[in-house]
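Left out: one protein chain. Kept in place: all the others.
By letter and in written order, the chains are A and B; residue numbering begins at 1 in each of them.
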Amino acid sequence: MRMCPDRQILSAYLDGEVGSPWEGTIAEHVASCESCRSVIDSLQTVRHALQRGAEVDWQQPMDRVRQRLLHRQPAAPPKETVWRRQVALPVPVAVLAAALLLTLGVAVAVLAARSNYGYVRVTRAPGGTEFQFAVPYDKVEALLKSVGGSDSAVESVMTLPKNVKLVPVGEPMMVKSANVPRKKQ
Amino acid sequence: MHKPSVVVPLLFAFAFAHAQAQSQAAGADTASAPPDPSLQQLLSKALILSISARVLPPDQQDDTPIWNAESNRLTLPGRAIKLRLDGDNVHIYLVCTPYMQDDGEVLLLAQGQVWFTQPTDNENTYFSTYYAIPVSFGESVLFLPLGLSDEEAQQKNFFNIEVEIKIQQYGQKE
Partner (left out) sequence: MSSTEYAHPPSFNVVYETLFPVIYRVSLRVTGDREIAEDLCHEAFIKLMERNDAISDLEQSKYWLIRVVKNLSLNHEKRRTREKKAFSKLSRISPGLADSSEKQVMKEETRSDVQAALNDLPYNLRVPLVFREYGDLSYKQIGALLGITESNVKVRIFRARERLGKALAEGDAYVS
């Protein structure tokens, strides 16, 4: 008759934490050993009690915490002044943005997330979802590096004509052509 | 609710680049070689991003651009296309990543960055915006990096830039 494995090992076996060759051996043993089976049974009983005992109601806490997270923004800086300020930009903004990009399709009206590097506001706009950044200051080089980025995609470069006054008059926009008001069509 | 179905681009990108290199090396005779099935599969998913950049005069009556450049880039869903527009005092970066949605529409994710240096006092302005626009194949989207031109801009003789983006399926007859 084989020796019974240590009860701690049976506990680990129950957790699937016993390595490959021994697992089979233990399984075989347990199948034929009543004393080990009863150890496993009592361990299983505890397990079931833990899983079944008072199923946790997480829905309400989840909703409450979500509300707290959503409203956690500090007073957002006024839009105009942020955009017109002299800025140089830190690196992680692009990374944070990439992580947020896939919040599309989720019914979030406004999500303001505060990161160490600035504020991001995501709003649903007709025709799409617009993400805007308000960012504080840091090294320009770091940002340019991040813009260069890890993407393997090759850049197309177009050189704009010289001696032409090209000045931002408003915030950049991206719209379907059909929605742009035009004199000629 | 549309959930974009995303293709992991890395493997495909390598395979595609490799296949392209092969066909170039083989010279003009690509038609005779039997198409590699994995390449076929790749190409069936491929997209063409047509980008047309224009500089428009302040005069709203005349829509004729004074400058125009086009770029047609082949890509895959989930693989970004980058464009840079370099001017005297303005630099524009546009990164477009198309995704295919379940319903056959395209979801265009784009990041536009605009750097502008005031020539007079060297003050810098920076904009960064992300967009997510569902479009159909062939539908045109306009990126206006300098915003929408208005009367004030016209009076000051400011020119405007528009970047038109269209997405087509590769191999689609127009």
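Note that a residue touches a chain if its C-beta (ideal position, glycine included) is under 8 Å from a C-beta of that chain, and two chains touch if they have at least 3 such contacts.
All values reported here derive from a predicted model rather than from experimental measurement.
J.: Touching the hidden chain in the complete assembly: which of A:S42, A:T159 or A:N179 does that?
T.: A:S42
J.: Name, in rising order, the residues on chain A that touch the hidden chain in the full complex.
T.: Counting over the whole complex, chain A touches the hidden chain at residues 7-9, 11-12, 15, 17, 42-43, 45-54, 56, 58, 61-62, 64-66, 68-69, 72, 92, 95-96, 98-103, 106, 108, 111, 113-117.
Rule of thumb we're sticking to: only the chains that are shown with their structure count from here on.
J.: If we count contacts the way the header does, which residues on chain B are in touch with chain A in the complex?
T.: 1-4, 13, 51, 53, 55, 60-61, 63, 66-67, 69, 71, 73, 75, 79-90, 93, 95, 107, 109-114, 116, 123-135, 139-150, 152-153, 156-161, 164
J.: Under the definition above, what is the set of chain A residues touching chain B in their complex?
T.: Touch residues, chain A against chain B: 83-89, 93-94, 97, 100-102, 104-107, 127-133, 135, 147, 151-178, 180, 182-184.
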